[in-house]
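All protein chains but one are shown in place.
Coming up: chain A.
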Amino acid sequence: MCIVGDFIEERNVRKILDVADPRIVFENLPRRGPYPRPGVARWQVAGTNAMNAALLHATGEYICHIDDDDEMAPDKLELCLAKCLTEEYDFVHHAFFSQLPNRQWVRLGDGRFRLGQITTGSVFYHRRHKQVGWDVEAFKRGNPGDWDRFSRIKTKMNPKIGFVNRPLLWHYKENNYPTFVPKPSEVFLET
């Protein structure tokens, strides 16, 4: 498991190190960004640098992702890997539960490969797709970073795409972060 802190606080670094599981590789980036200033554009691509750093650390045959406020179902890896191996898919996505702004839950991921039905934590793919990275300028195309990348993978790599019709992720609503405080010397992308 490759955890990359996007220039996170020392107390959070300690929490990760306290887990002390030899399967965890951890790196905290020395600076955050540059990302757009607070707003939709920032929401779309914040974390891109950390995700790309994590891809560099990844040595596994298959790769999947999880946001720091989401939860995986216990059988996610098992079912996705089985789908890839038995049916020779090299990119699978799956159903997931998603929390609405009012904190109630719905089921998303209906099998269609399209925006709104796929999220960062609902994919599982072969490592050859690493070569298509996350793009911090996805916001200029009006896309969230995850959808932007997955759709580029589909276009450029032409993977055999499968779907697991079982919810394998609890995707929580975005936390109400406290008032935005820029990191020391943080620079911003122009939108």
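One rule holds in what follows: a residue touches a chain if its C-beta (ideal position, glycine included) is under 8 Å from a C-beta of that chain, and two chains touch if they have at least 3 such contacts; residues count from 1.
Criterion: contacts and distances are computed from a predicted model.
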item	value
Per UniProt record, name of the chain withheld from view ["DNA-protecting protein DprA", "ABC transporter ATP-binding protein", "PTS system IIB component (Fru family)" or "Glycosyltransferase family 2 protein"]	"Glycosyltransferase family 2 protein"
Hidden-chain contact residue, picked from the options A:Y35, A:F97 or A:F124	A:F97
Residue of A:A58, A:A73 or A:L189 touching the missing chain in the full complex	A:A73
Chain not shown, touching residues in chain A	71, 73-75, 97, 100, 103-107, 166-167, 170
